[in-house]
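Only one protein chain is missing from this complex, and each of the others stays in its spot.
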Amino acid sequence: MSLKVEIAFKLNGRSVAREILTSTSSLQVLNRDFDLAGAKLACGEGECGACTIMVDGVSRNACLMAGVDLDGRDVETVEGLWEGNGLDPLQEAFVNSGAVQCGFCTPGMVMQAKYLLKPGKKLSRDEVIRGLEGNVCRCTGYHKIIDAVVAASGEAS
Amino acid sequence: MTLPQNQSPAEFEYYVNATSIEEACRALGDGVGTILAGGSDLWVQKDEGVKIFGPRLINISRVDELAEISIGNDHVRLGARVTMTDILNHGELGNIAPGLLEAANRFASPQIRNVATVGGNFANASPAADSVIPLICLDAEIELARLDGNAVAIRSIPSADFFTGPGKTVRTDDELITAISFKPRDGKSLARFFKSGPRPALEISIVSLGIAADILDGKLSNVRIALGAVAPIPFRARKTEALIEGQKIDDKLIHAALECLVSEISPIGDVRGSKWYRQHLARTYLQEALTDVA
Partner (left out) sequence: MNKIIEKEEIVGARIAKLDAPEKVTGRTRYINDMVLPRMLYAKIFRTDRVHAKILKIDVSKAEALPGVHAVITAADTPDGKIGVIKDNPPLKGDKVRCIRDELAAIAADTEEICDAALRLVEVEYEDLEPVFTCEDALKPGAPVIDEERPDNIAMGQNFSHGDISEGEKASDHIVEGAYNVHYVTHCNMGTSCCIADISASGKVTLYSQSQYPYIMKMDLAPALDIHPGDLRIVQPPVGGAFGSKLDVYPNEPICILLAKKTRRPVKLTYSREEEFIVSPTRQPVEFKIRAGMTSDGIFTFREVDSFLNNGGYTSWGATTPYVTMRTCTSHYVVPHVSYSARAVYTNNPFAGSFRGYGNVQATWCVEIHVDKMAEVANLDPIEIRLRNANEPNSITPQGSDLGCIDLVGCINIAAEKSGFLEKWKTNRATWDDGERYKRGIGIATSLHNAGGAKIHKSDGCGTILTMDDYARVTVMTGASDIGQGSDTVIAQIVAQELGVPIRDITIINNDTALGPWDVGVHASRTTYIAGNSAKRAAIDARGQLLSAAEKQSNVTADLLDLRGGYVVQADNGEVVIEIAKLLRQIHFAGEDSTLVMATDYYEPPTEPEDKDHMGDMSAAYSHAAHVAEIVVDTLTGEIRIEKIWSVQDVGKIINLNGLEGQIEGGIAMGIGFGLHENMQIEEGIVKNPSFRDYHLVTAPEMPPIDMTFIETDDHEGPEGAKGIAELPTIVIAPAIGNAFFNATGVWIDHPPLTPEKVARAIWERDNPNLAAE
């Protein structure tokens, strides 16, 4: 049986603590221990980006991140973009551009796009395309997602 | 991934959150440690039940001294925890090692590049590891640390001698990879990296090829050619290197070099590509590199 370890970290701006098994991934911790379903399990091996979260300002696949490694980190999930704030301009751009169909990839796309956006910097289509290359969408064919991110770039964050 | 129905996932009975090399080495001392850095390979393999993992999980992602890039006049040192994104964003490093820059650029995905470390790419010892290939071409050395009594002892291994089999290296169970270092080439030099796949990202190389050499008067010297995914370990094409060394690059030499390379490698066929295709790609990449020089 795996060891249990106490971790404490910042989750969407709030300090949280939990006891978790060392064998669990960050994705399992977020999904199960914190009831945050935004980061999604779709492949479990870093090949689709549906579980993308931001850790210390850097995007990563929650399915590949050890749960214990959350300890001491500053973690942002898609829920944090909206709760307490209303729709983020990036989220609005996704809605208005038609970037969402089944939506299963959407939270991961939004978080990876959030990582790409730098305040005041307009992103080129090519920068966005390369930036989203680790996020798979089976529905949209990507164009409307790219449109949304380009549209949202250049805004103050 | 689900497990094959008869295998168990790795379980960890101890956890160490190391903050220094010494602390990490101490935790590794009895040889039952599993090192966690970026986790991008580990967390998949852990659940596949294929590899055996030590029950002590040692997290080195907070060992800051492992994250440094230092560039001296004749020496470049990448801490083991330097990520692919660090390499891409560094600027100066990319100018010194353009092959490494290109490998980092073609590596997995942005999210994985943000966490995957150069040390981890060596430690995991995949025959298809991308960042390893250009570093072998730079004659990089791997620094390994272990606790000797109460002091940390370091040894260096040439990158080309580091690998012993798929997933296997000369690293002993009590050792930690601390850095990859190399001497930059001066003067006019060639440094290329090629990788298969129409997708810029998320491709496990069917074949990758790196080449480095000094260029003088249309001749190449100190030639290094390394290939990924054509052998159980990253492969140095020494016969082809010798054939090119010091010779004028012309059509005849290129032709001979391609023949030599194909005879020198003996890749397997698998779901990603047949033996023929792997040979064909290797030939194609070398041809492109040499033709561009000529």
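For clarity, chains are labelled A and B in written order, and residue numbers in each chain start from 1.
Note that in this section contacts are C-beta pairs under 8 Å (C-beta built on N, C-alpha and C of every residue); 3 or more make two chains touch, one makes a residue touch a chain.
Treat the numbers as computed from the prediction; the structure is a model and nothing was measured.
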Q. Of B:Lys51, B:His75, B:Arg155 or B:Arg199, which sits in contact with the chain we cannot see?
A. B:Arg199
Q) Among A:Cys48, A:Leu123 or A:Val150, which one is in touch with the chain left out? A) A:Cys48
(Q) If the hidden chain were put back, which residues of subunit B would touch it? (A) 1-3, 5-9, 196-204, 206, 271-277, 280-281, 284, 287-288
**Q.** subunit A residues that touch the omitted chain in the full complex
**A.** 31, 36-45, 47-48, 50, 77-79, 81-82, 87, 91, 94-107, 110, 128-130, 132-146
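Everything that follows uses one rule, which is that only the chains that are shown with their structure count from here on.
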Q. Distance-wise, how many Å sit between the C-alpha centres of subunit A and subunit B, to the nearest whole number?
A. 29
Q | For the subunit A and subunit B complex, residues of the former touching the latter | A | 1-3, 5, 22-23, 25, 44-47, 49, 52, 58-61, 63-66, 68-69, 71-72, 112, 115, 130-135
Q. Contact residues on subunit B for subunit A in the complex?
A. 1, 9-15, 17, 36, 38-40, 42-44, 46-47, 57, 59, 61-62, 85, 108-112, 114-115, 199-202
